[in-house]
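Note that one protein chain is taken out, while the other chains of the complex remain in position.
The chains carry the letters A and B, assigned in the order they are written, with residues numbered from 1 in each.
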Amino acid sequence: MSFVSRGFHGRRRSDADPSRVPPGQYVTSDYPVLSAGPTPHTALEEWSFSIGGEVDETRSWTWEEFRALPSEEVTVDIHCVTKWSKLDTVWRGVSVDTLLDGVETSAEHSIQYGDGGYTTNLPLADLTGGKAWVVYEYDGEPLDPEHGGPARMLVPHLYFWKSAKWIRGLRLQQEDEPGFWETNGYNNYGDPWKEQRYWGD
Amino acid sequence: MEGAALLGRLTWQLADVVDIVPETARAKTLALDVAAWPGHRAGQHVDVRLTAEDGYQAERSYSIASAPNGARVELTVERLDDGEVSPYLTEELHSGDRLELRGPVGGYFVWEPAVGGPVLLVGGGSGVVPLMAMIRERAAAGSNVDMRLLLSSRTAEDVIYRDELERLAAAGLTVTHTLTRSTPAGWTGYTRRVDAEMLAEVGPGTDDRPHIYVCGPTPFVEAVATALVSLGHQPDRIKTERFGPTGG
Partner (left out) sequence: MEALMLDGNAVAGLLHETFGGEMTTATGTCDACGASQQVGAVHVFRGAGVVLRCHRCESILAKIVVRQGHACVDLRGFRSLIALRGTSEP
């Protein structure tokens, strides 16, 4: 790539602390919307979140039950594999540790599944220990359907495709099962600090 | 020669910007010379790629505004206030610069005289660009196929190609405007968003089985396509080119 467009800088921000920006990423101040399909619109009366699979007992929460769980506000940086990063994003939600509290499992893998058919896989260890939340507010407001509302997964230490929008549940498994993008050229793990974007990275 | 295009191979090429002409307060036409340009068909577009010094790249698609005509390619770009590429193309780029592009592509959204008529073109704002290529192609070919343009713009000052459309409107080409935000004194044309009633008044009837092309921001295209189907036009005669939520 040798050609440079004279005078073009793009809209990214150049004042970010470089130690917070993974290799190959650019910081944005807006919030690009990417989607693999039409925006689902699930009525809150029909919404539920479940944890199932290799567990002693399936857990499920209605929207009221979910909102009654202890929640926390978190400020994190997010990194999309399409190269934009957004720093200091503020969310409110329930820690996955809270959701898994009391769940007995020998599973090492998990699948997130959401309305619209999207799936993404993660080692269970990447969802626990204060690393993941099911969030329903962004920037102090209810999460917009366009951005994954009513609720989405938030796993900021990995590329953002590992945080499923329109989340409806987690399935815990002994076997790893590559999800929607992992089966189509993206990396199975997705660590932005090692720039694990694609298969073979 | 860098980026030389072989027929059938699609590669990124460097075009020379030879002229930049304002069309409206926010839109400009870029006249480009592209060596080894294979020619194009009215309605096709190019992908434009900008690269910053640190390697950051942004890519957008722009419809070709000019009728097929040798190696000269014209793109009309409307500046979006919060855009990333359009402000660069309309405010920073100047003659003598080079622009990386790939094309022509998009054989689906194409009209040429062999397709015949009648033709209904419905454009929203800068959605008029590929439709204008079709209108210019019709004029260059000396065709008198029944072609009708219904163009929705915010104000009279926002109408792209206004004078040229007025000049070309004759011998089977009808141009109808609707202004949705404000109208000049003495305006007798439509003053609302395109709807089924307007399309029925302006367009060919469903029995004529017109070829219909709709282009503009996604909400505009959705509303127009729905209205056309509600009038009884066959969905497979309606070709749409959505520009996305921000209009391109």
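Following the convention adopted for this analysis, contacts are C-beta pairs under 8 Å (C-beta built on N, C-alpha and C of every residue); 3 or more make two chains touch, one makes a residue touch a chain.
If you're wondering where the values come from, they're calculated on a predicted model, not measured in any experiment.
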Candidates A:Pro23, A:Pro38 or A:Gly140 - the one touching the absent chain: A:Pro38
Hidden-chain contact residue, picked from the options B:Gly83, B:Pro104, B:Gly123 or B:Gly216: B:Pro104
Sites on subunit B contacted by the missing partner chain, in the whole complex: 7-8, 10, 38-41, 44-47, 61, 102-109, 218-219, 222, 239-242, 244-245
Missing-chain contacts mapped onto subunit A: 33-39, 80-82, 117, 146, 161, 180-181, 183-186, 197-199
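Rule of thumb we're sticking to: only the chains that are shown with their structure count from here on.
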Parts of subunit A lying in touch with subunit B, wherever the complex brings them together: 1, 3-12, 26, 30
In the complex with subunit A, residue positions of subunit B that touch it: 14, 50-53, 55-56, 58, 82, 84, 88, 92-93, 97-100
